[in-house]
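Shown here: the complex without one of its protein chains, the others still in place.
Chain nomenclature is as follows: A, B and C, assigned in order of appearance, with residue numbering initiated at 1 for each chain independently.
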Amino acid sequence: MTDANALLLALAIPAIAMFLIAASGSRPNIRDGISVAASIATFAVVLRLLESIIAGARPSVTLVEVMPGLVINFSIEPLGMLFATVASGLWIVTAIYSIGYMRGAHEKKQTRFYICFALAIAAALAIAFSGNLFTLFIFYEVLTLSTYPLVAHKETPEARAGARVYLGILMTTSILFLLVAVIWTWSLTGTMEFRAGGILEGNIDPVFVPFLLALFAFGIGKAALMPFHRWLPAAMVAPTPVSALLHAVAVVKAGVFTMLKVGTYIFGIGFLGRTGASEWLVWLAAATILIASIVALTKDDLKARLAYSTVSQLSYITLGMALANQMGVVGGAMHIVMHAMGKITLFMCAGAIYVAAHKTKVSELDGLGRKMPLTFIAFAIASFSIIGLPPFGGAWSKWYLLLSAADAGQLVIIGVLMLSSLLNVAYLLSIPARAFFSPPKDQMAHSLGAAALPSKGWEEAPLFCLVPICLTALGCIVLFFAVGGIYEYLLSIPISPETAP
Amino acid sequence: MPEIILDLDFVLGHYNYWMFVILMMTGLYVTVSRGNLIKKIVGLNLFQTSVFMLYISMGKIVGGTAPILTGDPDTVYSNPLPHVLILTAIVVGIATTALALALVIRIRETYGTVEEDDILKMEHEMDFGVRKPDGGSR
Amino acid sequence: MPEIGTPALVYMIAALVVPFVRPAMLRQLLLLAVPVLGLLTFWQLPYGTYGAFNLMNMHIGLMRLDALSYVFGLIFSLAAFLALLYAWHVRDTVQQVATLLYAGAGLGAVFAADLVTLFVFWEGTALASVFLIWARRTEGAYATGMRYLIVQVGSGVILLAGIVLFYRETGSIAFSRMDLESPATWAIFLAFGIKCAFPLLHNWLQDAYPAATITGTVTLSAFTTKLAVYALARGFPGTELLIYIGATMTLFPVFFAAVENNLRRVLAYSLNNQLGFMVVGVGIGTPLALNGTVAHAFCHILYKALLFMSVGAVMYRTGTSKASELGGLYKSMPLTMIFCVVGAMSISAFPLFSGFISKSLILSASADTGHYFVWLALVVASVGVLEHSGIKIPYFTFFAHDAGHRVKEAPFHMLLAMGITAALCIGLGVFPSLLYGILPYAVDYTPYTVTHVVTQLQLLLFAGLAFAVLIRTGLYPAEIRSVNLDFDWTYRRLLPAIIGALRHVIVGTWRFGVRITMGRVDRFVAGIYRAHGPQGPLARTWPTGSMVLWIAVLLGMTLVLAYI
Partner (left out) sequence: MTDHPNGEGAGMPPLARLLSFIDKPHNVTRVFYLLLAVCIALGLSDFLYHKHAYFAVEEFPAIYGIFGFIAYVTVIFLAKGLRLIIKRPEDYYEPFAIDTEDERAAGSDPEATGGKPHA
């Protein structure tokens, strides 16, 4: 099977799975089985592709030529491959988790849920593999549309309102800014190809570069830059597996992945660095990081707090691109992996807490740690990783972002990243700490003297929820040690034209 | 030769234009001043006719007959273009007048009057003040 | 022992195994065996760098064994052993695992050959130690733990920023002598300073240590601060600034400790004071001074742990560590009293006790290099130490007015731990060569000269006399239930107040701005409605006549304009 076929297969499996799931709607066990099998199959194909990409292959497939010059073309390069691996890998975990969650929380209309889930993953993979801006834009919109029914799954008024905000912001920003940017780029350069080192070099008057970048930056609403971040907290009405995969991995990562890809393959990091066009984006991303963290600090609802934390963490990656040097791209790309692993654990824990203890408010979690120790340990591990504490993966991505800020001579940005770590400690770590160590509000002050042994009454979420949580938590730790390989791999992302493979 | 401010024979020479202007102004005046809708339509038609005649007179060639083919190749015709144009304009004029009259009939049925001032008064009351039980079926 | 990267690995593996060891006795034995195993891994190893490898083209060295790190590794293992022995009765898995991880991270940091490994273990100490505070499981302990964690992670993050800048400047991350001329080294210096409780950065120490559990505080007292002293000794020996920072560090805690009611907070202030001595030693930088710092760190870990253990034992039996609640305990806990007195003597540097042999090194080093005022400050500080730790701790716990506690003697394992520590303190005091042998630089210093012994005794006994006089005349500050403000007031009361005011102002202006704009928007909409609404002049049904008139006027105007 040549790489090109593998590529098509990787996209085909989720699509086919969609129909199979639809067909087996009446028999839940088979339907869930199919969705998990599809995720595993996709991941296997993606891994096979990963090996050939590491070996240097750059497969490219042109699906259809809409008009002369306008083609739907898929070509894989290291950055896209990374995102695809993360998305398909975590699809498995979430597929298993959603079985446990959907049955635990007795959600209705699960078939439609799994169909849209598979479609969203297919769209995410297509974005990862898209060879030009046109393909990317199409599947970017498909991703938005396919996630709408997932966000509005509960069909309650709030869910509909949230989904309306979600769709509203994402569609307006993409049509208003992104489409304009894509067309402007096409008119400027005559092509929309993602090419190593960027295509804008020499085709654009440097004065316009910041404006084009602004159009792209605000156009990619999924990267949740500050003015257009409202959709992320609004989408928290969705059931947790949706929040887990989509708002920790697929949707938001598609946004920041597109940001990185545009920065690297349309503008070209060297070009951005020379023209200093991304200077304003550095400050906007830094502002987003801090403001979102401060807002997260005030949120008592668990998922809202995690949503704002995601908004803040996404801007790390945008910051990485905006700093316009190799370390920035490496740091940003690595943060995609680390943040995905950490944040998906947090969301799954939030879901497990909802399923097992029907609690959504942070203040209600006091003393819950004794009943759900595994969930809260996993929550703590994921929080450590996102804060960037050493024995966990997140530390390395923060290390490279700091290196990139040092390279760009931005000492203030180093200060911002430091402050954001402290804010993360304040709003993320307080949750497991309260759960384990502060006396439960309803009980009388706990027994004095005897150090509290975790009482044997564990009331954990169903096994289907618990296993994925532990897996991804372990993932956070493993990533710390497996970072050497990722770093070598990320170095192969071309920064300037001549290093094109 | 100082520039002639007012070329007198040019002005008098185009008396027919002055006629059309007068006709046009009367039509305009009738439309503007009369409250009765029918009279407004008549005024409109006067206005319209003056324009038609203007075009026709522009197309007149001294000694030229009406531009209708007579089979004799050396008859001199007036410029056919304005004629053609005005023919269609007349047809259109009839159509608009017919439509206007139809509307006036409907207004008459609804408001029971064709005096525009009364109609406006009634509309005003209907929108804002007392809802007058108008006889006509809306 | 097979050569494994770093002794910290032993602690980490043990920390993973311990929760699954169900029988308590077996678990305690395993806990005690870990420090011994850790010690064995580097006990016989020749000096050199081990566990070096290349990670993302950075030269990582997990373990660098040389004279400086060997001494600290030794004392850290010893401290871990004593703390775990002292905590034999504890059944809380969280505390046991946290102690192991904390000691392991401390050891790992001491042996780190490069800045990245140092940062990894530096944050590890912060992370692991906070659970010793949270293990108390009360609302106050949770809040104190959170503050402690933010300060410690703050120090770690500043260190990370410093390392990044340093890596960019020098291209290497080797952890060796640096001097303070670039923002990188300043950031690293500040990070070390926070954990070394420099003035104004010190108050996490007094805020957090009394909040930990009884056995937790004993563990806490040994690792974080001494690790910072080691880092300063490794990174910034001989920096002039450190002398003056150290001098102030020795002076200001004396006054706070004299009036503090919670005895564990008094000990925390005294710990801060002793750190001042070590920082002065690092600042002076001569071999004698550095020897003094290392020796003082070595002895200080022992007698500070002893003092915390004795007060902890009293707290274990009576349930409180507040001076106003204690007194007359010598009758029911005589052995603890004796160990407490030994600790007090050692910290006050009485001859024949460990404090004497290590503090004298620093004092004479400062005198040798002619720092007269610093020397004077150190002497005053020594008197201060005698006051708050030498006399106040034992007197108010065991001898003052009898608070009526009739409690049993401390449990055997606590007495055993205290006994070993006391024996070590006295042993080092009597045979200084034991310690001088393993100090980093050659030592040709004899502490027991007639002059030195007599002057030290004079200093201490006259101060004791002053105490006796003050007590008999009733001028001595009585112990009253109260809380003393310190620098932490700024981030516990001032900062929230400022943030509250700021938020109030911002929210106020935001709401005011919203109201204004909404007002203007409403007016605008009303205006439009008036103009275009059903009654508005622009939307009303105009009589056709006036309409035609206006058309005529417009046509006229265009005619006129066309010909201008």
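Note that a residue touches a chain if its C-beta (ideal position, glycine included) is under 8 Å from a C-beta of that chain, and two chains touch if they have at least 3 such contacts.
Just so it is clear, the model here is predicted, and its values are computed rather than measured.
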Among C:His401, C:His504 or C:Arg520, the residue in touch with the chain that has been omitted: C:His401
Touching the absent chain when the full complex is considered, from C:Val483, C:Ile498, C:Ala539 or C:Leu555: C:Val483
Sole residue of C:Pro183, C:Gly238 or C:Gly328 that reaches the chain not shown, by the stated touch rule: C:Gly328
Of C:Met12, C:Ala212, C:Val229 or C:Leu267, the one touching the omitted chain in the full complex: C:Ala212
Among C:Asn203, C:Thr225 or C:Asn262, residue touching the chain not depicted: C:Asn262
Interface with the unshown chain - residue positions in chain C: 90, 92, 135-141, 143-144, 147, 207, 210-216, 254-256, 258-259, 262, 315-322, 325-326, 328, 330-332, 334-335, 337-338, 364, 367-368, 372, 375, 379-380, 383-384, 386-387, 399-403, 405-407, 409, 449-451, 454-468, 470-472, 475-477, 480-486, 492-493
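Just so it is clear, only the chains that are shown with their structure count from here on.
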Graph class of chain-chain contacts, one of line, ring, star, complete, other: line
Chain closest to the assembly centre - both centres taken as Cα means: A
Separation of mean Cα positions, chain C and chain A [Å, integer]: 37
Distance between the centres, which are taken as Cα means, of chain B and chain A, whole angstrom: 71
Touching two or more other chains - residues of chain B: none
Chain C-facing residues of chain B, complex: 28, 31-35, 40, 116-117, 120, 123, 127-128
Contact footprint of chain C on chain A as seen in their complex: 384, 387-391, 395, 398-399, 402-403, 405-407, 411, 414-415, 417-418, 421-422, 425-426, 429-430, 433-434, 436-439, 445-446, 450-454, 483-484, 487
Residue ranges of chain C touching chain B (in the complex, touch as defined): 534-535, 541, 543-546, 548-549, 552
